[in-house]
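Here the complex is missing a single protein chain, while all its other protein chains stay put.
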Amino acid sequence: MLHYAQEQLQGDYYTRAFQAGAQEDTLILNMGPQHPSTHGVLRIILELHGEYILRAEPVLGYVHRMQEKMGEVKTYPQYLPNMGRVDYLHALAWNWAYVLAVEELLQLEVPERAEYIRVITCELNRITSHLLWWGAYLLDLGAFTPIMYGFADRERAMDLLQIITGSRLTYCYYSFGGVTADLTPQFIDGTKEFCKYLRTRLPMYKDLVTDNMILRHRVDDIGIIPVDMARRYGVTGPNLRGSGVEHDLRRNTPYSIYDRFDFEIPAYEECDALARYLVRMDEMEESLSIIEQAIDSLPEGPVTPPKMPKVIKPPKGEAYGAVEGARGVIGIHVISDGTATPYRIKLRSPSFSNLSLFAEVSEGILLADAVSILGSLDLVIPEIDR
Amino acid sequence: MNIAPELIHIAVALAAIAAFIGLNGLVLVWLERKVAGHIQRRPGPYEVGPWGLLQPVADAVKLVGKQLVRPKVADPWLYWSAPLLSFTPVFLLFLTIPFGPRLIGMEFNLGLLLILAFSGLNVLALCLAGWSSANKYSLLGAARAVAQSIAYEIPLLLAVLAIAFQFGTLNLSTIVHHQGPMPWQWNVMTQPLAFIIYFICAVAETNRAPFDLPEAESELTAGFHTEYSGMAFGLFFLAEYAYIIVISCVATVLFLGGWHGPGAPGFWWFLLKVYALIMVIIWLRWTYPRVRFDQLLNINWKWLLPLALVNLLLTLIFVKM
Amino acid sequence: MEYLAYVAFGIYVLIILTGGLMAVLCRSMVRALVGLILTLFGVAGCYLLMAAPFIALMQILIYVGAVSILILFAIMLTRAPAGAEEAPYIFPWRSIAALAVAFLPLAVIGGMIRSGQVTPLVPPTEVPLAELGQTLIEPYLLAFELISVILTVAMAGAVILGFERRIGK
Partner (left out) sequence: MKQSWVDELNAAGAPKCTEVQKGVACFCLEPENLLPSVRKILDLEYYLQDVSAADFQEGYLLTYHFAHFEEPGQAVFRVLISHEEPQIPSISSLYQGAIWHEQECNDFYGIVFTDHPDLKPLLLVPEENLYPLRKDTQSQKSFLDIFPGCKLVEAPPAPEGEESSGDQETAGEETPKKKGTGKAKARKGDDETAQEPGQA
């Protein structure tokens, strides 16, 4: 028993650094890198007083793959598949941000049908992302069943995406100037059906889960993120809209053809975990409505530009491709030096900024609420570590 | 030597109880997984045996076959005694439960008290397990277990006390005899509030969802049994199921008329009611999210305890009138 | 019949002594507490022998189920994982003094038994619950109430201490 006390003094670089600032009579707890509620290999060092958190420090880098370095050694098309692996839950948004940036460099015109296809698939992907988040968040809160329902529905959407993209998770579907494959009738019919189906499911989830009293008490008034804090940390996406700001790139700086669709930007003023939860639940319905509109007005035509250069060598310059992902603003900053490989690629991942406020927001809260807040931020760890 | 037959009777009863617990434990494991499966729109276990019936056996074999691991810095004596301490008192609890008109391990005037006294030992086991594992998650889980079980024991006792007052006895058989075969002759009709309080507290006492805070896996990985593996974990697991059966049995005896039932009374009625309650408990677990710790205590101190006191007072008034 | 009682008594005494020694000698606070719990169980057994099952069960319910768990809780809150290292052995004098104090009651009781006439008790009979309650409420009412007042005060104190910690945070 004696060396138990001594062993506590050891630990890795981060533990030692964290322990140096610890108060007396507190408990230092390493939540992660392997922990059920960090959804991947995120580690959070906590200083606890009883069950109250005095200090929290996320430790990153456990799935760091140096994506930005990879960008500097691969050619432009070679780097495309990497995008599906940054955020595996909303891979198509990362696809899109990258092709957007490169298309801007190349001054490429995207055919209209391809734009529609991008909107449909990206929104479908957003729904799968939100469904998974929903299930996983409820799992964090101790409800085991919703994730099964979420997965079952998500599976349908993924089956659809598989028809045209050929993969289920780490999509590499968009290409410079278009998409790699045209929609099939099977996909179109399936998507229409899926939209109808999910519209019957979402009210059920509301009745069974969202309106549950225990859930409401668990997420109400937890993890307040005022707008000012969101601004200082660069929080975007549903987390920001949960703070009452109707900021959505699809509406604010309409890229692609989002200005042609009629949809709401759900926002709730409460700034708490419940608000973020409700935003995502509403967003799924809005995505459904976008998909339905896009399918109804889908034009005929090619899905790739008429003439594509054999080797992609954008002219010197820079471009910033920003799209609205399921977790917030995805930004890809490409600097080209005129060769076939990018000179520098910077990936701006929304979860990175969203998590960075955790230290501030978790001060003085309960351990159980920390789990609830982490879940409500909808983190994807590979996206944070890149 | 008039005590000898009594002793033999108890020994036989204990053996029978061991068999009962083992069998029901297996059935419960299967039932829980199957029910959970159907609640979650999946079939549940179906590979091992017909309808997956042999799944719990496979689970048990797996658990027994696993290596027992103890953290180097854990206190060995306490670490290994905790799962035993958790499981062994369970036998005593079943001893005084009247399964049928004559099917009872030991006729004992203080049967109810015996159950309450020895079910309190479980929390001691959790506490020792959590403390001796030398793991911070375990420690937090143990601290939660203590606060939770002490809090919920009070309204539970008060709810049970109302029944004891009503009939002026702590003997479980007598309480059953006071109830009739028809559902409206059961105590749940005269004491609905006590039944609800008892049921909520009992679920909380057994650390079942939505009150499974000591082992809340999303916060404390596995709480007090984080470090336990193999059959040491298996004993905790079995003890949890045994306690679920006990609380359902006690609820059946106190509130649902025990072995009484329309038509032929007997063991089957008892078992039916017990399993109905167990189904409700399983259903709760797979439906609700987990409450937070302060909410858990608030429910207890602000709602259950005052309600239990009021209920007791009302019972007293009615009994004395 | 009677030898069974003797055997039981012997077992209970053994449990009590083992528990007591554990409580005194173990350096780990939690093990010492387990010793205490063992002792309480032994005492409960002795009550059972005296045909007082109600008291025996109450002993387990209250002392084992509540009091000792609260003590365990307190130990956990003080976060003393390595136990009581702050008390090193000082062998000769203190130990001798402690032993002397420990044997003092033995000497006193032993002396009394030796000097006085030991009359065997009438075989114990179980007291009905109602009678027990009557005794508590009627002749021993004051003592009964005093105990409850003390318990209430202790509980209030614990609550106040708990609140102070929260504010101190």
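Each chain gets a letter, A, B and C, in the order it is written, and its residues are counted from 1.
Note that in this section contacts are C-beta pairs under 8 Å (C-beta built on N, C-alpha and C of every residue); 3 or more make two chains touch, one makes a residue touch a chain.
Everything numeric here is computed off the predicted structure, so don't read it as measured data.
Visitor: Need the list of shown chains touched by the one chain that isn't shown.
Guide: The undisplayed chain, in the complete complex, is in contact with A.
Visitor: In the whole complex, not just what's shown, which of A:A230, A:A294, A:I312 or A:A326 touches the removed chain?
Guide: Per the contact definition at the top, the residue touching the missing chain is A:A230.
Visitor: Per the definition of touch given earlier, which of A:K69, A:R168 or A:K206 contacts the omitted chain?
Guide: Here the residue in touch with the unshown chain is A:K69.
Visitor: May I ask which residue of A:Q186, A:N252 or A:S297 touches the chain that does not appear here?
Guide: Result: among the candidates, A:N252 touches the missing chain.
Visitor: Which residue from A:V329, A:L367 or A:V380 sits in contact with the chain not drawn here?
Guide: Among A:V329, A:L367 or A:V380, only A:V329 touches the chain that is not shown.
Visitor: Suppose we count only contacts with the excluded chain; which residues of subunit A make the list?
Guide: On the side of subunit A, residues 12-14, 17, 60-61, 64, 66, 68-69, 72, 227, 230-236, 240, 245, 247, 252-253, 316-318, 320, 322, 329, 331, 333, 335-338, 343-344, 346, 348, 352-353, 356-357, 360, 385-386 touch the unshown chain.
Keep this in mind: only the chains that are shown with their structure count from here on.
Visitor: Averaging only over C-alpha atoms, locate the centres of subunit A and subunit C and give their separation in whole Å.
Guide: 59
Visitor: Report the inter-chain centroid distance for subunit A and subunit B in whole angstrom, where each centroid is the mean of the CA atoms.
Guide: Subunit A and subunit B have C-alpha centres separated by 43 Å.
Visitor: In subunit B, what residues contact two or more other chains?
Guide: 75, 134, 139, 143
Visitor: Could you list the positions in subunit C whose residues touch two or more of the other chains?
Guide: In subunit C, 28, 81 touch at least two other chains.
Visitor: Please name which positions on subunit A make contact with subunit B in the complex.
Guide: 1, 3-4, 7, 27, 29, 35-37, 48, 50-51, 138-145, 148-149, 152, 212, 214-215, 217-218, 366-369, 371
Visitor: Considering only the defined contacts, which subunit C positions touch subunit B in the complex?
Guide: Listed in rising order, the residues of subunit C that touch subunit B are 1, 4, 28, 30-31, 34, 37, 53-54, 57-58, 60-61, 64-66, 68-70, 72-73, 75-77, 81, 129.
Visitor: Write out the stretch or stretches of subunit B touching subunit A in their complex.
Guide: Touch residues, subunit B against subunit A: 36, 39-42, 73, 75, 134, 136-137, 139-140, 143-144, 209-210, 212, 216-219, 221, 285-295.
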